[in-house]
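What follows is one structure encoded as structure tokens, with my remarks underneath.
Note that this is a trimmed complex: some chains were dropped, and none of the rest were shifted.
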Amino acid sequence: GLPASEYGDKKEWVKLNVGGTCFLTTRTTLTKDPESLFAKLINDDISGMVTDGKDENGAIMFDRDPTYFSPILNFLRHGKMVINKDVAEEGVLEEAEFFNVAEAIRLVRERIRVRDNEKQQRPAGKQ
Amino acid sequence: GLPASEYGDKKEWVKLNVGGTCFLTTRTTLTKDPESLFAKLINDDISGMVTDGKDENGAIMFDRDPTYFSPILNFLRHGKMVINKDVAEEGVLEEAEFFNVAEAIRLVRERIRVRDNEKQQRPAGKQ
Amino acid sequence: GLPASEYGDKKEWVKLNVGGTCFLTTRTTLTKDPESLFAKLINDDISGMVTDGKDENGAIMFDRDPTYFSPILNFLRHGKMVINKDVAEEGVLEEAEFFNVAEAIRLVRERIRVRDNEKQQRPAGKQ
Amino acid sequence: GLPASEYGDKKEWVKLNVGGTCFLTTRTTLTKDPESLFAKLINDDISGMVTDGKDENGAIMFDRDPTYFSPILNFLRHGKMVINKDVAEEGVLEEAEFFNVAEAIRLVRERIRVRDNEKQQRPAGKQ
């Protein structure tokens, strides 16, 4: 089991509005990679940002796609790159690059490399 | 048919907000595995938790992904591990481990083992 | 075309909240199989149920998964068992059994039997 | 580019609540096939219908499944039958028949015929 501190700690919850879909996460998750756009947004706390870039529910707005954003947020949550079978890896790579999460970029590129390698080994026409 | 008690019993409904998506379930479901994080949260009833970790609709907030959370909640509901064909098993394992549901962890690991076994038996390139 | 009565009839609309997702249907649909849990709920009209088991929008709450519930509701609507290609049949069977819709149980079991049969005829490794 | 009239025209927007999911469309789209249930609903303007069959947001309610309804609405929008790869064609056919859109029925049946034909040509076990 998890130690009490895991859920007993007060968390700073942060709402994100990514292309119209709401995500809920914490400041701890978003600042895990200090070089990422998330960490910069949260840490720099650029005044003006606070009201300008938020929607009517107080969620920080991003002009990005929610489908491909999910794996990036999950990576920050638990450090693994999990992509569903129907999702195009290139979409996830694009988000990893946009939000500048270096380790996520590396992991998605590696996955694309493996995928394309397997494809080439197959005879033409997916036989 | 189900006996009247199955739906006649008063249920304590619990709302969860998992990464921005709302889930509805009951106290009975969440406390089924007494070692799980759910049971600890519900039973310990840590004061402070009650208001701090809840959103504006009274839902308990978790900084996790809703897609991979569903199979865990379903497992607590009916004891079976059901994972859709397009969902990455590794994502479900991650949630089972985070929420510390021992039997769910065992079932997902077994499924991954079987899946990887079948893959190896196939000649290279998915022939 | 449908006769006017098909849509001219006054319908009793019923809202369901299945695990956090809202469904809209009618009393006619829910009572189609008199042995099902739905019919019992609607017909018995157990007092207490009316307020206890409803959410803030007046929807009857079920502690079940919405993904696997859909095919059951559709079956009651039109009598056919339609399951999308990425959905695990075992999840639908679980719901059919929970809600006690006998014909739906039979149809899903038959589908699983056919699926497993086809799998066995294939050589190992999905060749 | 589209002529100004394409989007300059005043449109009569219509909201639909299909099994709990909201769709937004126009009167023009819904009346494209005059024999369809949509056209009859809109044109006949049966009194009683106006309030009885609408939800709290003024959306016309249908006791049908939103997943399989989408391709029918899209067909009325642009005249093409587009079905995603994970969607069961039988579900779309059921909706096409319910809403009585003749050309959509024809197109889905043709697609099912082609699909089953391809299957039969494959040796047993999807080799």
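Note that the chains take the letters A, B, C and D in the order they are written out, and that residue 1 is the start of every chain.
Going forward, a contact is a pair of C-beta atoms (placed from the backbone, for glycine too) under 8 Å apart; a residue touches a chain by one contact, two chains touch by 3 or more.
Model, not experiment: these values are computed from the prediction.
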With 4 copies in place, how many does the full complex contain? 5
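Everything below uses one rule, namely that only the chains that are shown with their structure count from here on.
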Take the average of all CA coordinates in chain B, do the same for chain C, and state the distance between these two points in whole angstrom. 21
Determine the centre-to-centre distance between chain A and chain C, using the mean Cα coordinates as centres, and give it in whole Å. 35
Of all the residues in chain A, which ones touch at least 2 other chains? 86
If each protein chain is taken as a node and each touching pair as an edge, is the resulting graph a line, ring, star, complete or other? line
Applying the document's contact rule, which stretches of chain D touch chain C when the two form their complex? 17, 19-20, 35-37, 40-41, 44, 46, 48-49, 52-53, 55, 61, 63-65, 67-68, 85-88, 90-91, 94, 98, 100, 124-127
As the complex stands, chain A meets chain B at residues 1-2, 4, 6-8, 10-11, 13, 15-16, 21-26, 29, 70, 73-74, 77-78, 80, 82-86, 118-119, 121-123, 126-127
